[in-house]
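Right after this comes subunit A.
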Amino acid sequence: MSTPTIIDDLGALLLFTMILILAAGQIHRAVYAVAAQSLLIAIAGAVLATATGNRDLWVIAGITLTVKTIVLPCVLLWVVRRMNVRREVEPVIPIGATLALAVMVVVMSFHLGASLGPVSQAITGNALPVGIALTLLGVLVMATGKTALNQMVGLFASENGIFFTAMSVTQGMPLIIEIGVILDVILAVLVMAIMVLRVRSTVDADIADLDRLRG
Partner candidate 1 sequence: MMADEKSLGFVVLEMILLVSLGPLVTGIIQKTKARLQSRQGAGVLQPYRDLIKLFRKGTVQADTASGLFRMVPVLVLAATVAAGALVPVVRAGPPAFPMGDALLLLGLLALARFLTAVGALDAGGAFGGMGASREMMVALLVEPVMMMVVFSTAVAAGTTELGVLAAHRGTSWILAWRAADFLGFAAMLVLLPAETGRIPVDNPDTHLELTMLHEGMLLEHSGPGLGCMLLASHTRQIVTLGLVSALFFPLGPVDGADVTGFLLGAGAFATKILVLALYLAFVESSYAKLRLFRVPQYLGIGFVCALTALALRIL
Partner candidate 2 sequence: MAETLLWVLPLVPTVTAALMLTTRDRRILSAIDIGGSAILVALTLVLAGEVASGGPRSLGVLRADDLGLVFLLLLVVLTLAVSIYTVGWLKQAVAVGNMKAESLRSYFCLVHLFVATMVVTVLADNLGVLWIAMEGTTITSAVLVGYHGHHHGLEAAWKYIIVTTIGISFGLFGTVLVSATAAAHGAVGADAMSWSAIMKVAPMLDPGIVRIGFIFVMVGYGTKAGLAPMHLWLPDAHSQAPTPVSALLSGVLIKCALLGIIRFQTIAAAACGRAYPTQVLLVFGLVSVVVATPFILAQRDLKRLLGYHSVEHVGIVALGLGFGGPIGTYGALLHVINHGVTKALAFFASGTAIARYGTRDMRVIRGLLAVAPIGGTLLMLAALSLAGVPPFSIFVSELLVLRAGISAGHWVAVAIFLSMVVIIFAGLLHHVGAMVFGKPTEEASREPEAWSPLLGMVLLAAIMTLLGLTIPASLDGLLQRATEIIVG
């Protein structure tokens, strides 16, 4: 079983997890889904590392495994518990519409990829479209997710998309950059978490629901 096919399958799985996140009614399910997604990314990293013998990719895979598969999801779940939102929250737009949009995004990405023709260096022809699709879908999650946590999850998801693209289209970004990016992500998530809890504690509302500033 050759590397390209593996990457293709992983890409498909990633898209599937993304759909799960989109459709997830309860937030903690979405968190599990994104953790799974990160795990898939890590696996993809490992596969590419064996395929290309690029040592940096091992490191990246490791970091992804530890940080994005274990640490950050735990942080999120902790926040979820602190905010004890268990019940279903109705999405901003009906789930059907969301999925329809998702389909549009995917189609657009593949159309785009097709218009480009094969990208030299890319592991497979599908790497780029899948990457674009993942990134955009992640943002779609943020746009449609009702709560702040949905948005944080969506942010992860789209970051994952970028990482996947970076790995499969180039042999990953330079290590130092990769680490810097991940550090930034961690910082951002921490700041967001603090904000969410702060608002929850001061005015008992979800920060993503605030809409007093307008016009």
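These made the cut because all candidates are chains of the complex that A comes from, given by their letters.
As a working rule, contacts are C-beta pairs under 8 Å (C-beta built on N, C-alpha and C of every residue); 3 or more make two chains touch, one makes a residue touch a chain; residues count from 1.
As the structure is a prediction and not an experimental result, all values here were calculated from the model.
Within the complex, subunit A makes contact with only one of the listed candidates (1 or 2), namely 2.
Those residues of subunit A lying in contact with candidate 2 across their complex are 112, 115-117, 119-122, 128, 131-132, 135, 139, 142, 148, 151, 155, 158-159, 161-162, 165-166, 169-171, 173-174, 176-177, 180-181, 183-184, 187-188, 191-192, 195, 198-199, 202-203, 205, 207-208, 210-213, 215.
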